[in-house]
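Notes follow once the structure below has been shown.
For this depiction, one protein chain was excluded, whereas all remaining protein chains were kept in their positions.
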Amino acid sequence: MPYNKRFDGRKFDELREISAEVGVIPNADGSAKFKIGKTIAIAAVYGPRVLHPRFLQDPIKGVLRCNYNMMSFSGSGERVRPGPSRRSKEISYLTEKALEPVLDLSEFPSAVIDVYIELLQTDAGTRCAGITAAALALADAGFPMKDLVSAVALGRIEDKIVLDVSKEEEDFEGGMADIPVAMLPRTGEITLLQMDGLVTLNELKEVLKSAKKACEQIYKVQKDALRARYLK
Amino acid sequence: MGELKVKDKDIVVPGDVLADGMDFLPAGGAFREGENIIASQVGVVSVNGRLLKLVPLNAKYLPKKGDTIIGKIADVTNNCWFVEIGYSNQACIPLRDGSMEYIPKGADLTQYYDYNDYVVANITNVSRSKEIDLSMKGPGLRKLSDGRIIKVNSAKVPRIIGKQGSMISMIKQMTDCRIIVGQNGLVWLYSVDPLKEAIAVEAIKKIEEKAHIQGLTDEIKVFLESKVGVKYAIQ
Partner (left out) sequence: MSNDIVTNHVINLIDKDVRLDGRKLDQFRDIKIEYGVSAKSAEGSALVKIGKTEVVAGIKMEVGEPYPDKLDEGTIIANVELLPLSSGEFESGPPTIKSIEMARSVVDRGLRESKAIDFKKLTIKKGEKVWTILIDAYSINDDGNLADAIGLATLAAIKDAKFPKYDEKEEKIDYKEKTKKSIELKELPIPVTVLKIKNKFVVDPVLDEENAMSARLTVTTIEDGRICALQKGGILPLTPEDIEKIIELATKKGKELRKLLK
C-alpha cells in the first residue's frame, strides 16, 4: 500500500522545525541546544581534561569521549530507568565516530575531551539531534574543526523516501527502513551511516541526496547560532 | 587570481570558506584545503596584505614557552610543586627554579608555596608530550596574596592587555588597581579601594564579552571615566 501522505502532513523532503542556540551552559567550555520538531538535545563540552584510567590515554593526541543519555521523563511512554543502556552506549560510540573526523586533537596528548549529550524530550531523530548539538558545542568551545557535522534521520516507508522520520513513521505498521546520516556539509562526506530495514541501492542513493540537502539546511541554522553570540 | 570571500573584521564560523585560489596565506585558525582557505574556529578575520588570519573568539589555553601564567598549587612533593593552570596537564615548578633564594634539599617546600596558593610563574619549557615546566625566578614572579582572582577566556587575553599593554594600563591607572593578567586567562587584581577593584573587574568582563567589537578601547575608556569620574590621560 503506497504511503501517499505523511502522518503529520509534511512534504516528503521537509524537515520539522529546527532551532539551535549555543552557550546555554555557562560552566561548560562549549555548549549548545538543538531542537528538531519536539526532540530537544543539549550538549556540553568539557576538556581537555586528565583522562582516567590511564590505559585509555593516547600519548599522541587527545581522546574524544561522548556520553549520550535520555532524561527519565523524556520518552513518550513509561519512565526510562536512569543509567546507560546498550542503546545509549552504542549511540555514544557512534557519536564519537561521527565527530572524530573533523577534529584535530594533537595539541592535547593523553587528555580527554568529554562531550555530554542529554535529551530533554524525545520525538524521533534523537541520535542525529545529539550529534548536531555536540558538533555545535565543540565549535562553541573553540576546538579547531575541519567543518561542522550535521545529522538527520531519513527513512523508506513503502515506496517513499522520507526526510526527518517522525515517531509515528518509525512505528509504521508495515515496517520501514530507518537511516540516520551524519555529514560534513561542505564536502558531503559522511561520518555516520546506519540502516535498519531493507532498501535497494537506488533508494539509498536517493536517501544520500536528500540527506545532503537537509544537512545543508541544518548547517545554516548551526552556523547562525554560532554567529548569533557575537552579532548583537 | 584568487578571491577573498570575507572582509577584514568579519566574524566567521567553522567550515566558512574565507578565500579561494593560492594568493593568500592562512594563519591562526584558518587552514588551506586544496584551492580554498577555510575557517576552523569561530573567530574574527584579519586581512593583512596576503596574510589571511583567523583570530579565534573562544579557545582553550595552549601552554607555550615564555608565557607568564597564574596558577594554583595543587600538590607539593619533595622536589617540586604541581600547579593547576587550566590545561589538561598540571605544570611543575622544579626545586631549582622555585625561588631567587637558594632552597636547600630536604626543605619543607610548603613553606615556600603551599596547597591552594596562587602564584605568578613563567613557562620555561613545554615538551612534546605536553609536560610543562615553570620557573619562579624572574621579575614579578611570586606568590600572590590579598586581592582577588577572576577567570577570563584565554582567547580574550590579548584584547584585555591591548596593543603594547595600552588597554590594561588604562584600567590600572583609572582604578588605582594592581593587575596581573596570566596568558592562561587567570587575572589577579588588587586595590585598597574595593569599589575601584570592582570597577576594574567590570571593565575586564566587558572586554571579554565584546572582544570582537571595534572601538572597544574607546568604549572602555568612556565606561571607566563615567564610573570613576575622572578623564583619562595617558601618563
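When the chains are written out, they are named A and B in that same order, and each has its own residue count from 1.
In this text, a residue touches a chain if its C-beta (ideal position, glycine included) is under 8 Å from a C-beta of that chain, and two chains touch if they have at least 3 such contacts.
All values reported here derive from a predicted model rather than from experimental measurement.
Undergrad: List the neighbours, among the chains on screen, of the chain that has been left out.
TA: A, B
Undergrad: Just to verify: which one of A:G9, A:P53 or A:G77 makes contact with the chain not shown?
TA: Residue touching the absent chain, from the options given: A:G77.
Undergrad: Determine which one of A:L15, A:A28 or A:L51 touches the chain that has been left out.
TA: Hidden-chain contact among the options goes to A:A28.
Undergrad: Counting contacts across the full complex, list the positions on chain B that touch the omitted chain.
TA: Residues of chain B in contact with the hidden chain: 72, 114-118, 144-149, 188, 194, 198.
Undergrad: Contacts of chain A with the missing chain: which residues?
TA: 25-28, 38, 40, 42-44, 46, 49, 67, 71-79, 82-83, 114, 116, 118, 120-123
One rule holds for everything that comes next: only the chains that are shown with their structure count from here on.
Undergrad: Averaging only over C-alpha atoms, locate the centres of chain A and chain B and give their separation in whole Å.
TA: Once rounded, the distance between the two centres reads 34 Å.
Undergrad: In their complex, what parts of chain B are in touch with chain A?
TA: 11, 13-17, 29, 31, 33, 38, 40-42, 56-60, 62, 87-89, 129-130, 155, 212
Undergrad: In the complex, go through chain A and note every residue touching chain B.
TA: Where chain A meets chain B, its residues are 29-30, 47-51, 59, 62, 102, 107-112, 139-148, 184-186, 219, 223, 226-227, 229-231.
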